[in-house]
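One protein chain omitted, others in place.
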Amino acid sequence: MIELSRLGKKFGAITALAEVDATIEGKIIGLLGPNGAGKSTLLKCLLGLVPFDGSAKVLGLSAATHGPEIRDRVGYMPEQEAFLTGMSAVELCTYAGELSGLPRTEAMQRAHASLYYAGLEEKRYQPIDGYSTGMKQRVKLAQALVHDPELLFLDEPTNGLDPRSRDEMLELITDLPQRRGCAIVLSTHLLPDVERVCDHAVIMNKGRVRFVGSIDELRGARGRLGELIVQVKADPDKLAAALTAAGATVKPVTPVQLHVDLPASATNKLVFQCARDAGVQLRGIEVRKESLEAAFLRVIEAA
Amino acid sequence: MSVVVADRCSKWYGHVLGISDVSWTLKGGIVGLLGPNGAGKSTLIKMMAGLLRPSRGSLTVFGGSPFDDVDVRRRIGYAPEHEKTWDMLTALELVEVMAELAGVANARKAAKDALAQMGMTDAMNRRVKGFSKGMRQRTKLATAIAHDPEFLLLDEPLTGVDPVARIDIVERIKKLGEAGKTIIVSSHVLYEIEALTSDIVVIYRGQVLAEGNVYEIRKLIDQHPHRIRVECDQPRTIAAALATADHVARIVFERGAVLIETRDPDRCYDQLAQAVLEGGVAVSALSSPDNNLGAVFDYLTGDRR
Partner (left out) sequence: MAMTGQIHDLGYKRYAGARRDAGTRWRVIMRHQIAMAWKTWWRFKAWVGMAVLISFIAGAVMYIFSNRMFHGMGRVGDAALMIRDVALPQSIAWYCRAAFITSLTLGGTIIAGDVQSGAFTFYFARSVRPRDYVLGKLGGLGAITACITMIGPVLLAGLRLGLCESASDLVDHLVLLPKALLVGGLATCAYAAVPLGFSALADSRRTALAMWAAYYLVGGTIAIMIGSISHTGWIAALDLPTAIQGVANHLFGMPLIGPRLSGITMAEGITSVVAQVVAAIAIVWTAVDRAQKTGIGGST
């Protein structure tokens, strides 16, 4: 879907991108990295807006020579405000469609459809200038969808949204690949959003791509089965004693949580048995997985 | 003594409602302030910071009015969400100016200390203009603590901050809390609040809807019985064992798991453990999916008409 080969970009003395080689595939791909890692430069190169060294192909088209065609097939939801004053949502989306090459009536129909999808029903005839933050984010999403793109770039789509709207936006994003057959690149700093929504990730740091692959590859989907996090109602030390006596390695973490490494032949049943014996109420068992945050830091720090 | 006491406090802007009849006490610690957009969070914060006066009722900080009393304001540090900074100043100059305005005696030293506390010692002589969002947030925080206030109001302190900087800033805020400062953190990103504290205040439609420890609040939400999810090889065995219990409100089957909704989680967990051992069920995971801030917030603000 996106192929980069020795992609480089310098702004004067500053190297924004350095010899990037990567093939990026997936349904919903998280684009992660600290500030200044080169994400926005990468985007500009992929959309064919700036010249660059090396080669970059998006949807099979070369970004160096086919920028406008790529932009016809790609939707961009920017982080910042990107509107024209004095227009309603419908007018803006229709204009957007026309600017991407759709005939007027087609653009109008799709504008309405996109606005419905984004959840802006009654308000879509009112001028955008009066919209709340949540509504503005929805319009930004709708205008990125109106021209039927095959690939969407979403830049901090949940910015400024309250928890409910954030949830709704993430639901919309998760739905998009099935409903509209498009792939998504999601650029964000919020790792829990990525965990919820993405199946692949690209991590950048200091102008280089440090990781490309699935989320599972990034943090090891299945932690080792015997390594557990155990939650109890109270008295963790009693449970710890019972488990240690049975051959497990136990480390207390909080007043209600233990990290437990079971002995080789044991199953989770051992935990239940020890809990019953110790008279402790079990409230949670799960396999210890590296959190996405920890995996991310690991990748960044290895650079 | 309580840090903030609001007594039947209301704020109206003409016809527009800010907060309405709020009676609330803040004793101390790190407290998360949550609420939908437009619910009254910023109004409450601005009133605590001394930028707004109550239309009715009273809101006192450290026993005095922050709007009128300069001495009270000196004990408060406010880091607003949006700030137009003077970009051509360096970080040190900016914090120093703000510290002087707050009446600090040795402003330069205070500014240096504050920036050091926020990890900005290396960058303090650079112009704010070139700063990343993370550095701006840190500078903003330094401004808020330069005059060593006892009470901090942080409005969206982590917006736009990348994951690496986020962990750092969260740690620094926690350290400030451990040093004894009372801190209110307002944010829409619930995981940020969760990383900092379990004590929350929820503002909804201009009023305080809930306050206190998240898990305690959870227990009080009766309409949503506790959910317990058991991933195992015999979900129906578990279901059968619990179906006759009177505290069980609903049992839902998922692929490879069973979800139990119970009004008495204590008894449920005990009965569950018993069923597992008696039935020889292999349990791969046990969790309570809605015992967290996100679910609590959803339940509190979702069902209301």
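Chains: A and B, in written order; residue numbering restarts at 1 for each.
What we mean here is this: a residue touches a chain if its C-beta (ideal position, glycine included) is under 8 Å from a C-beta of that chain, and two chains touch if they have at least 3 such contacts.
Every value quoted in this text rests on a predicted model; they were computed, and no experiment measured them.
A.B. asks: Tell me which residue among A:K10, A:K44 or A:R164 touches the hidden chain in the full complex.
C.D. replies: A:K44
A.B. asks: Using the definition of touch stated at the top, determine which of A:Q143, A:S165 or A:N205 touches the missing chain.
C.D. replies: Checking each option in A:Q143, A:S165 or A:N205, the one touching the absent chain turns out to be A:Q143.
A.B. asks: Hey, which of A:D53, A:E79 or A:E290 is the one touching the hidden chain?
C.D. replies: Considering the complete complex, A:E79 is the one touching the chain left out.
A.B. asks: List every residue of chain A that touches the chain not included in the displayed model.
C.D. replies: Output for chain A: 33, 35-37, 39-41, 43-44, 47, 49-50, 67-69, 71-72, 76, 78-87, 95-96, 98-103, 106, 110, 113, 143, 147-148, 155-156, 179-181, 187.
Note that only the chains that are shown with their structure count from here on.
A.B. asks: For chain A and chain B, what's the span in angstrom between their mean Cα positions?
C.D. replies: The answer is 24 Å.
A.B. asks: Per the contact definition, I'd like the list of chain A residues that touch chain B in the complex.
C.D. replies: Touch list, chain A to chain B: 32-36, 132-134, 156, 159-167, 189-192, 233, 267-269, 272-273, 275-276, 281-287, 293, 296-297, 300.
A.B. asks: In their complex, what parts of chain B are in touch with chain A?
C.D. replies: Residues 34-38, 132-134, 159-167, 188-191, 266, 269-270, 273, 276-277, 280, 282-288, 294, 297-298, 301-302 of chain B touch chain A in their complex.
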